[in-house]
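Missing here is one protein chain; the remaining ones are kept as they sit in the complex.
Coming up: chain A.
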Amino acid sequence: MSLDLLTYMFIGGSFALYIGIAIWARAGSTTEFYVAGGGVPPVANGMATAADWMSAASFISLAGIVSFIGRDGAAYLMGWTGGYVLLAMLLAPYLRKFGKFTVPDFVGDRYYSKTARYIAVICTIVISFTYVAGQMRGVGIVFSRYLHVDINTGVIVGMVIVFFYAVLGGMKGITYTQVAQYCVLIMAFMVPAFFLSMQVTGHFLPQIGLGATLEDGRSVLVTLNELSSELGFDQYTQGNKTTIDMFFMTAALMCGTAGLPHVIVRFFTVPRVKDARISAGWALIFIAILYTTVPAVAGFGRVNLIETINGPDNAGVEYTQMPSWFKNWESSGLIAWADKNGDGKVQYQAGAAFDGGKPAFIDSRGDYGERLTENASSSANEVYVDRDIMVLANPEIANLPDWVIALVAAGAVAAALSTAAGLLLVISTSISHDLMKKSINPNITDKQELTYARLAAIVAIIIAGYFGINPPGFVAQVVALAFGLAASSVFPAIVLGIFSTRMNTQGAVSGMLVGLGSTMAYIIYFKFMGGTPDQWLFGISPEGFGTVGMLLNFVVAMLVASMTPEPPEEIQSIIEDIRIPRGAAQAHAH
């Protein structure tokens, strides 16, 4: 059976499953639409949270990043998992006891202020849109590479599928499709990893395989270090970023994770406070299965990539002898080769092969049939490899069977769709619940609110699809912004709201404004206005500045709160109430 047919079968089969679940789990009320009726078992919620959280970035890009930056990739690995410890201990149980639908609900009620609610709504919408555009793009890339359809067609198919289960089923439909999507994506990630680990090291478990020794008696990591220094790259197990930057980046990603609205809202769906803690535990187990495998996939992938491109004697392989994956990714524009020394062989080493980093293709072919570019650099490196192809190309580089490649394609689509659906739900809830019901027109009925939620979901899908088809050039940059915003505004506001009875409107609002303002200014200056790394404050990169914004938020909020009147009696009793687990089951009833 051909690879194309297999891929159609895997992706088509998984889509049929998702749609089936969506029809089975249609939502009838706002409670079902927003929080699945508050009745999701913790294991299922943990699985759904894991699928919600692991996006196209985790599935497709993370191993590529680690593969290319080595030890520094730990900022992402620890940052995107350590946030769950914060969630389990500092946020989830109390928010579940509070028992409303959204993050702005909590911020607005706890700080008895419309301004606070509006700030939370804006953060929620900006963070979620930032994220969702990238997901749609991920779906498009997979479709175009594996099914040979146009990227735009891929995005539209993805939109229709998400439309089906997000608009029909709301949180209830999304939760159960995410459980299915988790199963698809984790199989798709683990199966090739097992194969790779067996093939490279003889160990079945990739987590152990990465530390194993190869046939020549040297370990995988030592081999990688030697290959890297031979080719002029940094040592794989050595860091390149400064300690302070690693520290701040990891903290920003951790606190940002804990402050992401689409992750927090998942903990509103379980029956009891106890279940919120338990489902955070399950979520992290399900996430860790993938995250602890990533370093191994990254390491094996790197060895395979270098050895395939440069050949066993490290002298380069003739372009005409290159395996088909090399040429396929070249046609997708994610690999490029310029024969700088005119020997017809592909040679890969450190240095930017093309001026400005990415290759600029022109519309003609060279002597060996390669795509020609107009910006080959003076560096001796002849090859450009896009980081994002590592996971997708790994099975092909390692010559794994076709069904594994098809499975990986279905997994990448599952990862992108599950996250997109979760985000779209958060956006539509923010609009129908936080803006319509709570701010503009409090008199609408439950049924009308549900209609607004569905309409908002449709509009959000169309906007997300538009961004998927016409990706703004700044998607990669604004991911830093999403985590920065979450870490510097949402996270401190919620933590202070739970752990300080003294925190009042004035404190929270000024804290959020200072945190948001400083973080946005820093990121915009360095990402869009041409700031250079030598101007970084204390050497902290824009990705890590969310931590500084968060600290400023805490300090300003506490200072202002200490100079202004304490919150009213009834707010203080709300805080005392959310600290005690008993009574959460009834909370959704009102």
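Here is the rule we use: a contact is a pair of C-beta atoms (placed from the backbone, for glycine too) under 8 Å apart; a residue touches a chain by one contact, two chains touch by 3 or more; residues count from 1.
The working rule: contacts and distances are computed from a predicted model.
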Of the listed "Peptide/nickel transport system ATP-binding protein", "Putative solute:sodium symporter small subunit", "Glutamyl-tRNA(Gln) amidotransferase subunit A" or "Thiazole synthase", the name UniProt assigns to the chain that isn't shown is "Putative solute:sodium symporter small subunit"
Among A:H148, A:R365, A:K447 or A:R579, the residue in touch with the chain that has been omitted: A:R579
Touch with the missing chain holds, among A:I65, A:V184, A:M246 or A:I431, for A:M246
Which of A:G281, A:G311 or A:G539 contacts the chain that the document leaves out: A:G281
Residue positions on chain A contacting the omitted chain are 66, 71, 73-74, 77-78, 81-82, 84-85, 88-90, 93, 207-208, 210-213, 219-221, 237, 239, 243, 246-247, 250-251, 254, 272-274, 277-278, 280-281, 284-285, 288, 291-292, 295, 501, 572-573, 576, 579-585
